[in-house]
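This structure is in structure tokens; I'll ask about it shortly.
In this view, the complex is presented without one of its protein chains, the others remaining in place.
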Amino acid sequence: MTPMLTELKEAVCKANLELARSGLIILTFGNVSGVDRRRSIVAIKPSGVAYDSLKADDIVLVDFEGNVVEGWLSPSSDTPTHIELYKAFPQIGAVAHAHSPYATMFAQAEREIPCLGTTHADLFHGPVPLTRLLVEAEVVEGYERNTGRVIVERFAGVEPLELPGVLVAGHGPFTWGRTPAEAVETAFVLEHIAKMAFGTMFLDPGRAPLDGPILEKHFRRKHGPEAYYGQKKEKDQ
Amino acid sequence: MTPMLTELKEAVCKANLELARSGLIILTFGNVSGVDRRRSIVAIKPSGVAYDSLKADDIVLVDFEGNVVEGWLSPSSDTPTHIELYKAFPQIGAVAHAHSPYATMFAQAEREIPCLGTTHADLFHGPVPLTRLLVEAEVVEGYERNTGRVIVERFAGVEPLELPGVLVAGHGPFTWGRTPAEAVETAFVLEHIAKMAFGTMFLDPGRAPLDGPILEKHFRRKHGPEAYYGQKKEKDQ
Amino acid sequence: MTPMLTELKEAVCKANLELARSGLIILTFGNVSGVDRRRSIVAIKPSGVAYDSLKADDIVLVDFEGNVVEGWLSPSSDTPTHIELYKAFPQIGAVAHAHSPYATMFAQAEREIPCLGTTHADLFHGPVPLTRLLVEAEVVEGYERNTGRVIVERFAGVEPLELPGVLVAGHGPFTWGRTPAEAVETAFVLEHIAKMAFGTMFLDPGRAPLDGPILEKHFRRKHGPEAYYGQKKEKDQ
Partner (left out) sequence: MTPMLTELKEAVCKANLELARSGLIILTFGNVSGVDRRRSIVAIKPSGVAYDSLKADDIVLVDFEGNVVEGWLSPSSDTPTHIELYKAFPQIGAVAHAHSPYATMFAQAEREIPCLGTTHADLFHGPVPLTRLLVEAEVVEGYERNTGRVIVERFAGVEPLELPGVLVAGHGPFTWGRTPAEAVETAFVLEHIAKMAFGTMFLDPGRAPLDGPILEKHFRRKHGPEAYYGQKKEKDQ
């Protein structure tokens, strides 16, 4: 095993533990993966393994066809969904999946999360997208792969790092980023955004989304060439 | 005392502590039991004992008539409910009871929890059932036993491991499983499902339940002969 | 100082810390007292003191006229409210006050909490009562004493141990019991009841309260001569 993959497995393991610690998941219902772009290999959480005993060595390596390359455990049953995202979005380095309550409420209600405030605009450059429901044939055969495909279908013409997550209708959120830590951070902020949107819609059901300029401002002060949030030296790393 | 019952008492004690740690119960309002099918003996939490001092030795053993077989404490006042379930559902090995807030809200509102997403379908093969209210005569005499009976009445023609829990109208949830740990896990997921259904119904009050194929798919990938979630070796144990 | 009062001060201190640990209060917004009936002396939390540094020695002793009998700190500003309750309800031995969110929502909305389930009936033998608002003269002069008086006014003809708490309109809950620990337990369960009633009223706004027999059954299995919940030896202590 090469040192680089050891590092990836450690980052993926750490991000899975962070996802569990954040309170976003219950039992084993969630998973984080990371990708090695040079080798086209995905490092992912094993299926149904309890978080409190998860170690970097348990992380499973699979290729883009879903074959296990290394590891003695079965990979997450959602692995084909992750692979579809890596194949379609070359910009991303990691994917996280949770059933966090507020984001899942929107997914179950088949509603996008409108951008109602600057916390949202800090992370998502527009509403949090929603996929369509899968049709019967897509469920019966290749369900997890097709879950990835309806996400990709929804992102036609969309830059995935400007909208770093999605609600799968009737299911829950998937988020992504350049690193496993970033994908989990986005899952965490998405849950917070969803909760605040939920409450805002109670207080003002007809609330219009935030205006263009403020959405633009908040997203751009954290992302892209004109970003000025955070520490320079961190960005240079 | 035989070693096997010691093991059962330890599993029941551990599951009761897990129930307390999960935040599903307040004070002493909850209980978990397990059954020894060969001897028809139930191991159950003593009544009104604080969780932080509960030890395996405090677990009370009762027979199917409710007589204490071993133990110096009184068994949970809900013991007759548990016994009715063990008598009617030979498939189950453990029962858990909590007053967790969201599941109890549905029980108090006398509403089943519709299957609105895949988190639900992962565990319940349909809506979470609701019992009828007890009539006055059932309350006055044999209240706890009759609570078990209205549950059993509701499950006529239903496989209890496909719908591993119920809402007792005006009271709260009971869940079950093959082991005490499984019954508590189901209580925990049920609360999460109830919270997400609650929010989904706020966002879309007329929301239709999930379609047949996706319900089928999610339940079957975790349960029955075609299950592929989790680790093979765990299932073989 | 007599040993008995030391014991009372320790019980009051412990109950105040338990109230803080339970998450029912924010900052210093809450207090618990206990009474020595033989001497008509109240032991109460000092005003505005942080919970993490509270010791039994800080508990202030006051007589029924509100004069400090012992202690170097000022007693809680709510002391006159507690004293009114001790004078009017000879059955009670302790009082707790919190601004816990769900109970306070009902107090602020000037709504009693209807008995919608057995968790409620386990503790309150009917709806959680609500006081009237104080009129201007009652606020300007003797505000805290008058807060106690509107509670007492509301309990005319009511047995305070059968309804061991109240919502003061526009303010929040007061609870009581035979011991400081019991008053805090009731504050804790009241918050849980309020949260579940809140959610039930969302799911079914016109929900009718629980029937007489089931209310009677649940209250009586925990309270009074026919109680059978909990351990005999505990009750005998």
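By letter and in written order, the chains are A, B and C; residue numbering begins at 1 in each of them.
Convention: contacts are C-beta pairs under 8 Å (C-beta built on N, C-alpha and C of every residue); 3 or more make two chains touch, one makes a residue touch a chain.
Please read these numbers as outputs of a predicted model, since none were measured by experiment.
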Subject >> Displayed partners of the chain not shown (whole complex) >> reply: A, C
Original post:
Among C:L134, C:V166 or C:I214, which one is in touch with the chain left out?
Top reply: C:L134
**OP:** Return the single residue from A:P90, A:G142 or A:G199 that touches the missing chain.
**Re:** A:G199
Subject >> Where the unshown chain meets chain A, residue by residue >> reply: 116-119, 122, 185, 188-189, 192, 195-197, 199-200, 202-204, 207, 210-211, 213-214, 217, 221, 228-232, 234
Subject >> Sites on chain C contacted by the missing partner chain, in the whole complex >> reply: 26-29, 46-49, 73-74, 77, 99, 101-102, 104-111, 133-134, 136, 139-140, 143, 170-172, 198, 201-202
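By definition in this document, only the chains that are shown with their structure count from here on.
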Original post:
Think of each chain as a node with edges to the chains it touches; is that a line, ring, star, complete or other?
Top reply: line
**OP:** Report, in degrees rounded to the nearest 5, the angle of the rotation taking chain A onto chain B when the C-alpha atoms are fitted.
**Re:** 90
**OP:** Report the inter-chain centroid distance for chain A and chain B in whole angstrom, where each centroid is the mean of the CA atoms.
**Re:** 33
Subject >> Euclidean distance of C-alpha centroids - chain A vs chain C, Å >> reply: 46
**OP:** Give the residues of chain C that touch two or more other chains, as numbers and ranges in rising order.
**Re:** none
